[in-house]
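Every protein chain but one is kept in place in this view of the complex.
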Amino acid sequence: MKSILRVENLTKIFPGSGIIKRYPVKALDNISFSVEEGEIFGLVGESGSGKTTLARCILFLDPPTAGKVYYGNLCLNTVPWYQWKKLRSRMQIIFQDPNSALNPRLSVRRSLEEGLINLGYSKKQRNDTIRKLLDQVGIPYNQVDRYPHEFSGGQKQRIIIARALSMNPKFIVLDEPVSNLDVSIQAGIINLLMDLKKEFNLTYIFISHDLDLIAYLSTKIGVLKGGQLVEVGKAEEVLSHPLHPYTRFLLENPLSFHSKIQPLKTYTKETV
Amino acid sequence: MASVPSPLEPGPNTISGQKGLRIPFFILLVRKSVRLLLTMLLIPTVVFFVLRVIPGDPALVVAGFDAPPEVVEDLKVKLGTNHPPLIQYEEWILSLAQLDFGTSLISNEPVLKLILERFPLTLSLAVAGMLCALLIAIPLGVMSAVRRWTLWDYGGMVFSQIGISLPSFWLGIILLLIFAVKYPIFPLFGGDSPWHLVLPSIALGINRGAVLLRLVRTAMIEELGKEYIITARSKGLPELAVRYRHALRNALLPVLTIAGIQFGYMLGGAIVLEQIFSLPGLGRLILSAVFQRDFPVIQGGTLFIAAVFSLVNFLVDLLYSLVNPRIRVG
Partner (left out) sequence: MGSEVLLEIKDLAVEFTAHQRKIPAVRGIDLTILPGQFHALVGESGAGKTVTSLSILRLLPPNVSNLRGSIKFNDHDLLQLSEEVMRNLRGREISMIFQEPAKYLNPSLKAGVQVMEAIRYHMGYSEKAARERVCELFEKVGLSDPELAMDRYPHEFSGGMKQRVMIAMAISCNPSLLIADEPTTSLDVGVQRQIIHLLLDLQRSSNMAILYITHDLGIVRYAADVISIMYAGKIIESAPKDVLFSSPLHPYTRLLLASIPSREKRGTRLQGIPGTVPNPEDLPPGCAFHPRCPLAQQKCKENVPPLVRIEAGHRCACFFPGKEFGSLL
């Protein structure tokens, strides 16, 4: 398999604030991994572990302090600014909060059109593409002229996915794409993402704090803790033979719904 | 308990890093003092050069354009403007270092002495005016916020609208006419007893209080809508404690900032009010100096007001960080 994304010794240091003395914060510490084409790289970590910073650094939305990122054979560190626009369309990112990712003043059509105009599509091509995209993510085409506030959170996330797809990306970084959604909606979005991946031969970097979710869909798992990638490997291996104690700790979470750990106590029918 | 503490769980006593820790008040004091000192050094420079921007020699301005040349020359020597500006600047700074603000052209008395004679009155007027403003703004603002969209609230808003629109000098005149002329409860002019301050402080207080009232109302409404109010109520606290102990405490933070700035302005002398009530305050001193073209007094007075203003801001800053613990986070 061909590697589509390779991260080498990535480090991100935030300078910190203060006039007289600054305390720099090391958000990411020497991170290396590679993602092969068609994989789902699941990145699991708690709040403050550097998940989102890593996502932003990979796409150079925030340039890393040190280290290199390769997209195929292309080293992203050396890409001049004027080539980024074209490159960006190949690498999409979807964030946690669907409410802030859509411009409230633009109808769905306008939101989706913007990127397509940039790609040089004609009016007819645009309409056809939008119809197809909305169909794929399960939004009825007759709602195309509605505005974001008329949709529920799950529907908004579907529209955002459609927008990302419209750019014909090769890989998508998904930063907690379902955490803000209701439980009963999450499975639908996950299923949609899996279908799209198959259909368009996409590669995902899937970031989440929820190990159950990561365990369900990843082919490769990376465990992030305090800015360090403490474990990375094939999903089956990480799940069945975790090496790092922190991975074991996460896997043994008794509060996970499928945890093997017995609940503390049970009430019998008679006591109720 | 079936709890099995894992070595990897954060211990029950970890406090989130360095970030959330309080900066000792002392360090804060030092930091802010350094800033104050720098400002204090900058003020004379600014005052000096601003006054030099006026076209023509100050001596000419003071003496009048048709004055005989020898009078002007004489004045130039007295004002020190016969030297080039940089020399003048050096002399000005050096004399300031010895607390010498120059001598009045009219009374021949040291400017600093004149200012310090007048300042206590201006200070007490500002303090009384501010007290009056806060006494109006806080209770009325809280009442307006708590009973939003009721007659009480509309009453408060109408009062505030009127208070903001009416200039304080007009209010002063009306107060004088009613309470000094028609019903002579308070003295008509002069400034030698606290009684003389009552009417001008009320005039000043209503005007400033009207602005602060709106601020208190808005801030209170915002705070009362915050989540910690639900917590306070869920503890079973009486409504008064919820309002005053919890909400007002936080609502006063933005109010304090504005009140501080207003207070600083008041210390510059409420020029018109001092004129109306014939109060010999700082504002009047500078106003008459302007009329009489008493250059050293204008220069010294401006410097003094600017210095006091920054001092007040410094104190408000300190007070703010005492009241608001979140400011003291590095």
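As written, the chains take the letters A and B, and residue 1 is the first residue of each chain.
Keep in mind that, in the parts below, contacts are C-beta pairs under 8 Å (C-beta built on N, C-alpha and C of every residue); 3 or more make two chains touch, one makes a residue touch a chain.
Small disclaimer: the values here were computed from a predicted structure and weren't measured.
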Touching the absent chain when the full complex is considered, from B:Arg35, B:Arg52, B:Lys78 or B:Arg233: B:Arg233
Omitted-chain contact residue, chosen from A:Ile31, A:Ala215 or A:Val232: A:Ala215
Touching residue (missing chain; options A:Thr52, A:Gln186 or A:Thr203): A:Gln186
Residues of chain A (touch criterion as defined above) contacting the omitted chain: 46-47, 152, 154-155, 182-188, 190-191, 194, 209, 212-213, 215-217, 235, 239, 249-250, 253-259, 261, 263-272
Missing-chain contacts mapped onto chain B: 1-3, 6, 8-10, 12-16, 20-22, 226-228, 230-238, 241, 245-246, 249-250, 253, 323-326, 329
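Please note the rule applied: only the chains that are shown with their structure count from here on.
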Chain centre separation (chain A, chain B; CA means) in Å: 52
